[in-house]
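Got a structure here, written out as structure tokens. Questions coming.
A single protein chain has been omitted; all remaining protein chains appear in their positions.
Naming follows writing order (A and B), and every chain is counted from residue 1.
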Amino acid sequence: MDTNNNVYTVIYTAVVVVVVAAVLAFVASKLGPAQDANAKAETLRQMMSAAGIKPTDELYAMKNADILQLYADNIEEAYTIGLDGEKNGELSVSKDKIELVSKLKPQHKAILADGDATLPVYIFKEGIAVIPIYGAGLWGPVWGYIALCPDNYTIAGAFFDHESETPGLGAKIKDEAWFREKFTGKTVEWGEEPAFRLEKNVEATGATNAVDAITGATMTSKGLNEALNTWFKAYENHFGVGAFFNMLEEHADSETANDNEEE
Amino acid sequence: MAQKLKETILNPVLKGNPITVLVLGICSALAVTVQLKGALVMALSVIAVTGLSSLVCSLLRNTIPNRVRIIVQLVVVAMMVILVDQILKAGEGTYAIDKQLSVYIGLIITNCIVMGRIEAFALGNKPIPSLLDGLANGVGYGLILVIVAFFRELLGSGTLFGFQVLPAAYVPNNLVILPPFALILIGCIIWVHRALDKDLQEN
Partner (left out) sequence: MNKIFEKGGKLYWLHSTVDAFETFLHVPGTVTLKGSHVRDAIDLKRLLILVVIAAAPAALFGMWNVGYQHGLAMGQTGVHILEYFWFGFLKVLPLYLVSYIVGLGIEFASSQIRGEEVSEGYLVSGFFIPLIVPVDIPLWMLAVAVAFAVIFGKEVFGGTGMNIWNPALLTRAFLFFSYPNYMSGSDCWIAFKKGETAVADAFTGATPLALDGPAQYGTGFWDLFIGTVPGSVGETSVIAILLGAILLLWTGIASWKIMCGSVLGALVVGWIGNAAGITDIPCYMQLLYGGFAFGTVFMATDPVTSCQTECGKWIFGILIGMLCITVRLFNPGYAEGMMLAILLLNTFAPLIDHCVVSAHINRRERKLKAA
């Protein structure tokens, strides 16, 4: 048979492409659910690691099904807010509906454009609120989850992830536990500019809203700093007021304590 | 016949190693060799892709129109790569590694070894030898990848497969983690390889 004539070539190519497309479509539809489950579980692990529900190592050792169960047991409420700080939607707390990291990119754009954002807030047991952050690192996106204590300004925990930062340098934001642990107990200064600082040698200044940048990963640290502040600014209207009253209360408490001592 | 088959299997691993002798596919050898685990998964993926692509192309070898043969090969290789990527993403245990390897799994399609073996071997040989040739070339590639990753993870992080093996007092060497060092290591492997095998030495 002459395999070089035009009709044969066209038909052959068409058949090959159709067959390959069919195989890939079949595989994608078969494996799709398992892939989605992996992606969901990954997001939940990161959120629950930030919220301090279990140590990160344990979360990563757990099976997907157990992670979903753990989330269902611990989540109290999940909703979205706009840039004005008002609630503008409910997120189903059911374990099947989970906002994936891929949803953060359009939100990031909405924040920058000052448009209609639906920023997620997840309230876990004991009133710990988890919010996402998202921004550009050196080679690709960086994102993470910040857990806030019920007083709305103390950071209860954090988790950071990235797509393709340099291993051993920028990738430390995820790989090195000491980096995320440094955020625990720090504060977000709502209304200040900037609300949080991830810069060189800032811990030495004694500020409670500052963490030292990673040595040798200048651009990743810079990107993460910008991500933190962009998103904190977007959440400012939601958390800022509550945090202000909590601070006032604490201040008043310590004042009365001082008064008592004097008496 | 048996001799020829043995040659088909052993040559790509030793004397005709795709990385150290043909110097093909070194791009990914630089990118994914920071950690042993990633390198191992990458090696297995490449072995699967080279083996299966060679097999399929060998089966089709008498029907492929000569004028569009590169395109047909490309479609076959692309299909294999996407399959491997999808399977890695779906497995509970492999999801994290797939994320870590990110685009490099997809970039196996640009690995010259795959297309090179199809063009050079699979189109002119029966399916079984073609399969073996593809697998063996994948193994030859994977072997170098694992050797490089072994040194890079050991010296750059003090760990192997994520477990601390060097004492905590060891100060990890940052240069080893940067891609240029993979090139230096591959250079050293080529050096050793040529020193051992007199046939490879140039005058």
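The criterion applied here is as follows: a residue touches a chain if its C-beta (ideal position, glycine included) is under 8 Å from a C-beta of that chain, and two chains touch if they have at least 3 such contacts.
The structure displayed is predicted, hence computed values, not measured ones.
Any idea which of A:4, A:69, A:102 or A:215 touches the chain not displayed?
A:215
Could you tell me which of A:63, A:125 or A:200 touches the chain that is not displayed?
Residue touching the absent chain, from the options given: A:200.
Among B:160, B:178 or B:200, which one touches the chain that has been omitted from the display?
Hidden-chain contact among the options goes to B:178.
Which parts of chain B face the unshown chain closely enough to count as touching?
171, 173-176, 178, 184, 191
Spell out the interface residues on chain A facing the chain that's missing from view.
Looking at chain A, the ones touching the missing chain are residues 200-201, 215-216, 218.
What we mean here is this: only the chains that are shown with their structure count from here on.
Distance between chain A and chain B based on Cα centroids, please, to the nearest Å.
Chain centres of chain A and chain B, defined by C-alpha means, are spaced 35 Å apart.
Would you tell me which residues of chain B are touching chain A in their complex?
Answer in residue numbers: 34-35, 62-68, 71-72, 75-76, 78-79, 82-83, 86-87, 89-92, 95-96, 99, 102-103, 156-157, 172, 174, 177-178.
What residues on chain A touch chain B, complex-wise?
Touching chain B: residues 3-4, 8-9, 12-13, 16-17, 20, 23-24, 27-28, 31, 34-35, 38-39, 42, 60, 63-64, 163-164, 166-169, 216 of chain A.
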